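On to subunit A.
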Amino acid sequence: MVTMLSLPFVAVVILVCMSLAAMLFKRNMIKIVMAVHVMGSAVNLFLISLGYREGGVAPIFTNSPGGVMVLPAPQALTLTSIVINIAVVALMLSFAVSLYRRYGTMDTRKMRLKG
Partner candidate 1 sequence: MISTGMGSWSPLVFLICVAFISVVVQIIRSLGEGGFRKEEDKAEAFFSGGRLLIKNRVMDVYWGFFDAMGRYYGWMKRMHNGIVNDYVYWFVLLVTVVIGVVILL
Partner candidate 2 sequence: MEDAKKLKRLVKSVWVFNWFNSCGFTEILPVVGSRWDMERFGMIPVASPRHADCLIIAGYQTEKSIRRAQRIYRQMPKPAVVIGLGSCSMSGGMYWDSYNTIKRLSDYIPVDLYIPGCPPRPEAILKGIMSIFREVEDHA
Partner candidate 3 sequence: MIMKVLLAMVVPVAGILIGLLYKGIDRILAARMQGRVGPPLVQPLRDVRKLLVKENIVPDDAVGWLFSSMPFVALVSVMAILLYLPLGITPVLEGYGDLILVLYLLIIPSLALVLGGFASSSPYASVGGQREMVKMMSYEFPLAIAVISVAWLLYSSGAENVFSLSVISGTHVWGLAGIPGLAGLAVIFLCMLFVIPGELGRIPFDVSEADSEIAGGIFAEYSGRNLALFYLADAVKAVAIASLAVALFLPYTVSGIFGLGGAAAPAADFLFHLLKVFFVLFVSSTVVRVVTGRLAISRVVSVYWKYPVILSFLGLLLIMGGTLI
């Protein structure tokens, strides 16, 4: 029985499986990069949902309304992870574009480094 609390973890599992499936079967390079981005956000979702507390408040201490606070550490982690994820995806896209300009194809099967 999927309770309200464990819903995000189910979403994370689905997202990861989807991105892995895309990485395994999609031939186009851009689609693989998108799959990597989807997996990145899945991991971020996983980190955020770790720190969730029932009825928690945003973990800002200056004149906070009091009450239970959501854990701040995972949010810090997620921030860095988002930043890194963007850098990685941007780099991959630039490689894919330059590769397309030189090889003329986006198809991963037509690569030349093999054997």
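The rule we apply is simple: a contact is a pair of C-beta atoms (placed from the backbone, for glycine too) under 8 Å apart; a residue touches a chain by one contact, two chains touch by 3 or more; residues count from 1.
In picking the candidates, the idea was that all candidates are chains of the complex that A comes from, given by their letters.
On a predicted model such as this, the values are computed, not experimentally measured, just so you know.
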The sole candidate from 1, 2 or 3 in contact with subunit A in this complex is number 1
Within their complex, subunit A touches candidate 1 through residues 20, 23-27, 29, 32, 108-109, 111-115
